[in-house]
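Taken from a larger complex, these chains appear in their original positions, while the remainder are omitted.
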Amino acid sequence: MISTHTIQINTQGNTDVINLTGEIQDIISQTKSNDGSCLVSVIGSTASITTIEYEPGLKKDIRNILDKLIPDNSDYHHHDTWGDDNGHSHLRASIMGPSIIIPFVNKRLCLGTWQQIVIVDFDTRPRHREIIIQLNGE
Amino acid sequence: MISTHTIQINTQGNTDVINLTGEIQDIISQTKSNDGSCLVSVIGSTASITTIEYEPGLKKDIRNILDKLIPDNSDYHHHDTWGDDNGHSHLRASIMGPSIIIPFVNKRLCLGTWQQIVIVDFDTRPRHREIIIQLNGE
């Protein structure tokens, strides 16, 4: 039994981290499947889905480490193609990936207490994001 | 309803980026499922599957950033094990991951306009690659 849902959110960009766990767990709670998998996938090439311990310190840490590893002020070839300024956003998103899949059992996501599903938006401006939640269960 | 398909391609190695989106969308269009998930997984430990805005600038940018972060000229312990020269290829592939899963709805992959599914081949020589496409839909 497959059901597909959409979450719409607004982000601040610039490696903004937003917790999606509550909304996703609500979707699972309202469907008929007890056990299965939950696919979370963001539309677009400058954001990623992952899990993190969602607390203010790590939200800063992940921005800082990515600013160091994949800096926003390099002369990326992508900027020559379109006149864009978000080459680093694309590279971060491609390396971290656009989707994640997490099992659920007895209608509960199989996550640790300190583990949340988040979107990380790397773009250089606020964005409206559409995130697909697809449950495959029985 | 699960169906498994194979894409065979030749790559140039050296962080070669190849767009698979058209072939994958064709496979989805030809099956009976309308909605479901599309798993894309490469066989082997020196290549990854991800999404990227597929344009020539970013193809260079992703090679450049990975050359900086995980350089090809370090003395990796892997080279002592087998006499290989592709320690960096393995590390890049393990960090980025060998597979991706993307939902489809009404027989269309849920991707942005500027978001393509690609294989990135990190090996140090041209390779023939087998990529598994598995649809699970209804």
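All chains are identified by letter, namely A and B, in their written order; residue positions are counted from 1 within each chain.
We take it that a residue touches a chain if its C-beta (ideal position, glycine included) is under 8 Å from a C-beta of that chain, and two chains touch if they have at least 3 such contacts.
Note that this is a predicted model, so its numbers are computed, not measured.
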| item | value |
| --- | --- |
| Oligomeric copy total, full assembly; chains in place: 2 | 3 |
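Basically, only the chains that are shown with their structure count from here on.
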| item | value |
| --- | --- |
| Rounded Å distance between subunit A and subunit B, as computed from the means of their C-alpha atoms | 19 |
| Subunit B-touching residues of subunit A, taken from the complex the two chains share | 1-2, 4, 39, 41, 43-45, 69-70, 76-82, 87, 90-91, 93-95, 97-99, 101, 132, 134, 136 |
| Interfacial residue positions of subunit B with respect to subunit A in the complex | 35-37, 50-53, 55-58, 60-62, 64-65, 69, 95-97, 100-103, 105, 110-112, 114-115, 136-138 |
